[in-house]
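With one protein chain withheld, the remaining protein chains of the complex are depicted in position.
Right after this comes subunit A.
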């Protein structure tokens, strides 16, 4: 047993842009461009970034729900990108996903019992009676009641549906759960309930999370380590405490300064970024952040910075920091 449960190496997902009379390829959108990171057993790795930076695509392509263009994903020592479709299907037992939209991720025509039982049926686990009992147990585990089993998704609130989504992911006792913005569709009061549930489950079941979010305070609350993504790349990756107390990358600094604080009198240094996120179809040369970076130099415009350790496992992709 290695310490790392998940090792992602140079993961890429490019979408072709077709155009012209013959529908030929005229370019690519680099949704995920050379992303590498590891997730240790039992930890929570947060992945933050603004909309369209490739966080969800990263999460989905490492589960091969979207086929990655290139790169390696080692899960528990197995290269999942090299598995055949049928081997991958069996592998999915161990790696599950919780989706963002609890209204779209449950089949409206199935009742809760059917939704939760389905993973067990698919993998041929247990007899019908055992499966039904497991469903009842799991409903209690995620804070619902066993009498909810016969209801349909539209009879639940958003928070309850998200609990069902989590229950479905847990039915197969997975090792890894990719949580794709699991709370961003929920009210703040419900968010904390679901986050606490996820933390309790992690402690009780020894789960490993890849937690994707755009809300920095949520990520801070739940993550052991955090990766910050910008335009399909990870620009900074370090422990949660390090990142929030000592952010290095200029983008992370700007992002953190935008987090609202409850104290209205607090003196804050606000870094306002100029301009918009460039198109991932035509990313800037060198460091993709140089168009908006207050510290950009000639080197930033020409050379893409390496993603390297600047000490204590604090990884950053920026020319300002040389190890």
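What we mean here is this: contacts are C-beta pairs under 8 Å (C-beta built on N, C-alpha and C of every residue); 3 or more make two chains touch, one makes a residue touch a chain; residues count from 1.
The rule is simple: contacts and distances are computed from a predicted model.
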item	value
Protein name, per the UniProt record, of whichever chain is missing from view ("ABC transporter permease", "Menaquinol:cytochrome c reductase cytochrome b subunit", "Carbon monoxide dehydrogenase medium chain" or "Response regulator")	"ABC transporter permease"
Chain not shown: contacting residue from A:6, A:35, A:48 or A:106	A:106
Among A:93, A:214 or A:301, residue touching the chain not depicted	A:93
Omitted-chain contact residue, chosen from A:34, A:72, A:118 or A:224	A:118
Absent chain, residues of subunit A that touch it	60, 63, 65, 89-93, 96-97, 99-101, 104-111, 118-119, 122-123, 147, 150-152, 154-155, 165, 168, 171-172
